[in-house]
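And then subunit A:
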Amino acid sequence: GCAKKTEEPAKKEETKKVRVGLVFDVGGRGDKSFNDAAYAGLERAQKEFGDKIEVKYLEPSAGGENREQLLRLLAQDKYDLVFGVGFMFTDAIAKVAKDFPQTKFALIDGYVPDLKEDSNISCLLFKEHEGSFLVGAAAALKSKTGKIGFVGGMQIPLIEKFEAGYIAGAKYINPKIVVLSDYIGTTGDAFKDPVKGKELALKQIKNGADVIYHASGASGVGVIEAAASQKKLAIGVDSDQSLTAPEAQRPYILTSMLKRVDTAVFDTIKSMVENNFKGGYQEFGLKEDGVGYAVNEYNKDLIADIKPKLEEIKTKIINGEIKVPTSKKELK
Partner candidate 1 sequence: MGDIMEMLASALRMTIPVLITALGAIYSERSGVTNIGLEGMMMTGAFWGAYGALHYGPVGGFLLAIAMGMLVALIHAVVTVTYRVDQIVSGVAINILAYGLARFFSIALFGMATTSPSVNGLPKIDIPLLKNINALKPIATDISPIIILGILLVFITYWVLERTVFGLRLKAVGENPLAADTLGVKVIPYRYLGVIISGAFAGLAGAYLSIEHTHMYVEGMTQGKGFIALAAMIFGNWMPFGSFWASFLFGFAEAISMRVVQSKVIPYQFIKMIPYLLTLLVLAGVVRKAQPPASVGIPYSREGD
Partner candidate 2 sequence: MEKVLELKGITKRFPGLVANDNISFDAIKGEVHALVGENGAGKSTLMKIITGLYQPDEGEMYLKGQILKLSGPRDAIKKGIGMVHQHFMLISRFNVVQNIILGHENSSGGIIDFVKARKRVEELCELYDFKLDLDAPVGDLSVGHQQRVEILKVLYRGAEILILDEPTAVLTPQEVKELFVNLIKLKQEGKTILFISHKLDEVLEISDRITVLRRGKVIGTVKAFETNKKQLAEMMVGRPVLFRLEKPEVRAGDTILEVKNLEVKGSLDRHQLNKLSLAVRAGEIYGIAGVEGNGQRELVEAIMGLLPYDGGEILIKGKSNKGLDTKAIREIGVGYIPEDRHHRGLVLPMTVWENMVLGLERNKAYSTWWKLFRDKIKALTNQKVEEYDIRLGSIELAIRNLSGGNQQKVILARELSYEPDLIIAAQPVRGLDIGAIEFVHKKLIEARNHGKAVLLISADLEEVLSLSDRVGIMYNGEIVKEFVPGELELEKIGQYMLGAHKEAGVGQ
């Protein structure tokens, strides 16, 4: 019923509408982290800009080999702004963008070299290490045993960036702290293996860790479950996982390292609508509020005592007083 009513005025404005297309990464919408955050940004834009925009989202096949085709189809179908969610789109976007100079592309997490402001690609890049530094500090502040844990999905530079920031943050508070690190697997499936996530976390807890941070997508469900079952603390990632966790686990989620993919998506759409799309590189760090740590009604008491310290560190990072390492190599 509703849809019909809006159709009439929509038609008149058709020419003005900004058409936004988005291709998810394999796994697609509903992963409770990365892809969902992108979708949230899309939804927010839809809400705020109403009939000024028209959106469409696609998912690649399970193997992911048709990312390029999907981007291309959207471009061919005259979408004005096309998102590729995830660094796996890097090459595909670079190729398609060349063929469609009129279409704007936004690449989340990926880096295409040599872009300028008037390029038709915008790379949305996050400083995950900065956010991770904060939650590392939080973990160290909360740890009673002097041991904390990290569970990553797959050992790749992106995830190592989380790990490096986390360790640096923890050492900043307590140089003697021991960080137990584990990774789940060697394929994309490592990001959807909560069973192993839980077993690894349980092992870390058994070995003395009492706060565990995960950067493992849907596998993190298992990490949080393990921490809660052993009455230890977990730190979520990407989105505020306290909000999606079950009631019983919430007391055990210290905080979440926020990666505001939603903000990035929203801002980019906004720039299109307002006609000031900028190519090149958009940074999302602590300064830009692109990363951060979550405070919500469930953890506000839990985190209250360390919040001032965290805020202090945050300011220091933003000022450049603290330099956060971006890889494990730098860490050493």
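Quick notes
Here, a contact is a pair of C-beta atoms (placed from the backbone, for glycine too) under 8 Å apart; a residue touches a chain by one contact, two chains touch by 3 or more; residues count from 1.
How these were chosen: all candidates are chains of the complex that A comes from, given by their letters.
It should be emphasised that the depicted structure is a prediction, and the values quoted were computed from it without experimental measurement.
Contact annotation for this complex: of the listed candidates 1 or 2, subunit A touches only 1.
Residues of subunit A touching candidate 1 in their complex: 27-32, 36, 62, 155, 181-183, 185-186, 189, 192-200, 202-203, 206, 218-219, 221-222, 225, 245-246, 249.
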